[in-house]
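Please read the structure below before turning to the comments.
The complex appears here without one of its protein chains, the remainder shown in place.
Showing chain A:
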Amino acid sequence: MPEVKSMFREVLPKQGQLCVEDVPTMVMCKPKLLPLKSVTLTKLEKMQRDAQETIKQQEMVQSSQDETQP
């Protein structure tokens, strides 16, 4: 047994990086998978957008009329 042990000798590196200290680094926020939307939600959002568009256009028309009248 002692002979086998002597075959392996301890190796200590004399140069290069000997140890790594764990330094706290700043963390980034993680990449975000976007949640898919259900068909209903997509349609509802589309309805909402369309309604907003119509109102916007109506307001535009109204304001242009107000400008021309006086």
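In the analysis below, a residue touches a chain if its C-beta (ideal position, glycine included) is under 8 Å from a C-beta of that chain, and two chains touch if they have at least 3 such contacts; residues count from 1.
What we mean here is this: contacts and distances are computed from a predicted model.
Undergrad: For the chain that's not shown, choose its UniProt protein name out of "SAGA complex/transcription factor TFIID complex subunit Taf5", "Cytoplasmic tRNA 2-thiolation protein 2", "Tetratricopeptide repeat domain 8" or "Translation machinery-associated protein 22".
TA: So the chain that does not appear here would be "Tetratricopeptide repeat domain 8", according to UniProt.
Undergrad: Take the complete complex as the reference. Which residues in chain A touch the chain that isn't displayed?
TA: Counting over the whole complex, chain A touches the hidden chain at residues 24-38, 40-44, 47-48, 51.
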